[in-house]
Structure formats: C-alpha cells, structure tokens
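Pasting a structure here, questions to come.
A single protein chain has been omitted; all remaining protein chains appear in their positions.
Letters A, B and C name the chains as they come in the text, with residue numbers starting at 1 for each one.
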C-alpha cells in the first residue's frame, strides 16, 4: 500500500527530503519504523509519529491504511 | 517659620493650589495638620506626608524646620 | 536615572521603537512587556472618558530608582524600562509601559508583574477620572 511520509527537522537532513509517497509492505507503524530504521541511519534521532495529523503514543502500534499521512516529528524547538 | 506646602491629587482641588509658601506657627507635623484641618475641609481625604521628599509614618510627629518642603500625598493611582 | 514620565499618551510607535532598540543586544532571548491602557469604566452610570495623571516628580523618580535597583537584584535581567504618562490620557490610550529583557524567559513574567505592582504601590502618581459629562472623581488603586 501507499503512504505519504513527511519528515521534519533533523530527519529532513537524514532522509534527504521533506515528503515522499512510498509503497510499503508494513501493516502497522511498528513494521514501518523497523523498515525505515533498517534502511536509514535514524535510530539516534528521537522522534514521535503523527498519523493523519494525530499524534501516536510512543508505545502504541497503529495499523496503517492506504493513503495515510505519516509524519516523523523530532523534538520541538519553537519559541 | 516658612515652609513650602505641596498638594497633590484631590488636595489640589480642595486647597486651590499645587504649591504655596506659608508662614506657620506649627513646630511639628502634628500641629501643621491640625492647623490645616481647622482651616480647610480636608479631614475626609486620606493622605500621607513627605518632608523634603522623605515619607513620614502616619503616627510619627516630625519637627519642622525653616524651609522644609511638606508634601501632602493622597492615595496613589499610577499604572 | 532614565526619564520615566512622558507628557501625553505612550504611542504604539514609541513602543515599537523601544523594541527595535533592543535588537542589537544579542544576549537577550526574552522580552516581557506590560501595557496599561485607559479603560472606559462605567461608574454609577457614567463612562470614564480619560484619566488625567499628575505626580510628585522628584519623589516619584527616587522611588522609581529604588524599584529599578531592587528589580535588578531580585531578577536576572539584562534591561528594564519604565514609562508612565502625565497629563490627559483618553480611553484606549496607553499610559503605562514596563519593558523587561533577559537572557532566558523564565523570570521575565514575574519581574514585570513585580515592577508593575511596585510602581503602583510606591510611586506618588495621582489620577483624576474624567467622565464624558466632564465631571470627575479621583482614582484610587485597588
């Protein structure tokens, strides 16, 4: 299935883009993260996920659906 | 002796001036206040005194000297 | 001691200008500003149209100097400024401007609050509330 991945902050540096549409085999967020961490050097960067603009708890494993927008959000630094 | 009297706020209305040099027989602040209260309708107005820019406690009776500047200060309303 | 008292209202341009002047101080990370604006209070059916401020300027400047020294002792500030209007200030106009700057934000709010309260309590400033019908009453800080 296809999901849109959005990267922010330091993750833009590492992933090399702000946003991409990606075909994934992952059925849930845990599988997606394992897949990304296997491919990219992102394990040292703390981040949380938002799916369709809804924040996901760190321990939660959420099922993915076709067309979901998954954002990877490093620590905030506003203000 | 002569003292300078300075009036502020509501006391300007009642005394009819901002400042005057007055010959007084009063030797101290208590006598001065009694003298003013006998002549002017100021007893309903709360105020404190400053002599030569130094605030005087309500209970304190301070001796007056020639040339003293006595300010009558109603409640503050800055800000 | 810097000049605190300003004849007439404190304009938004003056406030903007004060902010601009602090942009060369690159150790500052946080500013806090308090503005007192004259309110159209209704008192016994009459609306306040303006407040006419006066003060005992020599004593006020002494007190403001004390407040300034104490504020720098109490709080970790880089800059502080106090401005207060004299004369007639109409409703909607700004009559009081406290401006505090520090490296970090933590203390700026309480520093501003403390300074505002001290100025109100300790500075001999007097205010005459002038109503729309030109009658007046003397304001007392609550």
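Note that in this section a contact is a pair of C-beta atoms (placed from the backbone, for glycine too) under 8 Å apart; a residue touches a chain by one contact, two chains touch by 3 or more.
Remember, predicted model here, so these are calculated numbers, not experimental data.
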What are the shown chains that the left-out chain touches? A, C
Residue-wise, where is subunit A in contact with the chain that is not depicted? 6, 8-10, 12, 50, 53, 71, 73-79
Missing-chain contacts on subunit C, rising order, are 12-13, 15-17, 19-20, 22-40, 91-94, 103, 105, 108-110, 112-113, 116
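Heads up, the rule we're going with is that only the chains that are shown with their structure count from here on.
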Between subunit B and subunit C, what's the gap in Å when you average each chain's C-alpha atoms? 27
In whole angstrom, the CA-centroid distance of subunit A from subunit B equals 75
Between subunit A and subunit C, what distance separates the C-alpha centroids? Give it in angstrom. 49
Residue ranges of subunit B touching at least 2 other chains are none
Each of the following residues of subunit C touches two or more other chains, namely none
